[in-house]
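Missing here: one protein chain of the complex. Every other protein chain is in place.
Let's look at chain A:
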């Protein structure tokens, strides 16, 4: 057990230091959210319509940040070999890495998402729902992204490859999350979309440790 807590501590400090922390992710979110209003010459009314879609697009793109470094550094300096020989199973290592990435990247992004959406014109009453949906979807994004990062290990142009392989897999949580927040903003029933979003995240939670560990073993050869 102490090996696991050590690993959690190591991963969280690793995720927060060296420019990979929450500040950078939130900065990216802010930049991505400020571009569409500048690029569109439509009136403020059209922007209100697009507030939630822009927020979700920015969230999905921001969740890809620093995924490339999740395993690559550890593979290069050999610590991934040590981790896979250690007491914790590789599945647990993959899961802990994903959760640490979520704490450093996904959770701060979820906190920033309501601010981003409301400043673009979404109703303030929808902010709690946006926070909740962004938290759940962020966990799903991170878990799927972790799998993509494990798959892209040892590949040339890893970052670009992760984006190409992971973004299609992020479509379901994007649809469910956007539907839940849109329903909440319009005063509709957000239950079904939220439940499906939770289902996707649980599914990713079950799949990522197994498939990610298989991919890491493949990369170690």
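Operating definition for what follows: a contact is a pair of C-beta atoms (placed from the backbone, for glycine too) under 8 Å apart; a residue touches a chain by one contact, two chains touch by 3 or more; residues count from 1.
Keep this in mind: contacts and distances are computed from a predicted model.
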{"item": "Absent chain [UniProt protein name; select from \"Iron-sulfur cluster-binding protein\", \"Heme exporter protein C\", \"Branched-chain amino acid ABC transporter permease\" or \"Oxidoreductase\"]", "value": "\"Heme exporter protein C\""}
{"item": "Selected residue (touches chain absent from view) among A:24, A:88 or A:161", "value": "A:161"}
{"item": "Hidden-chain contact residue, picked from the options A:126, A:152 or A:198", "value": "A:152"}
{"item": "Full-complex contact with the absent chain, from A:30, A:111, A:169 or A:202", "value": "A:169"}
{"item": "Hidden partner chain, residues of chain A it touches", "value": "147, 151-158, 161, 164-165, 167-169, 171-172, 175-176, 179, 193, 196, 200, 203, 207, 211, 214-215, 218-219, 221"}
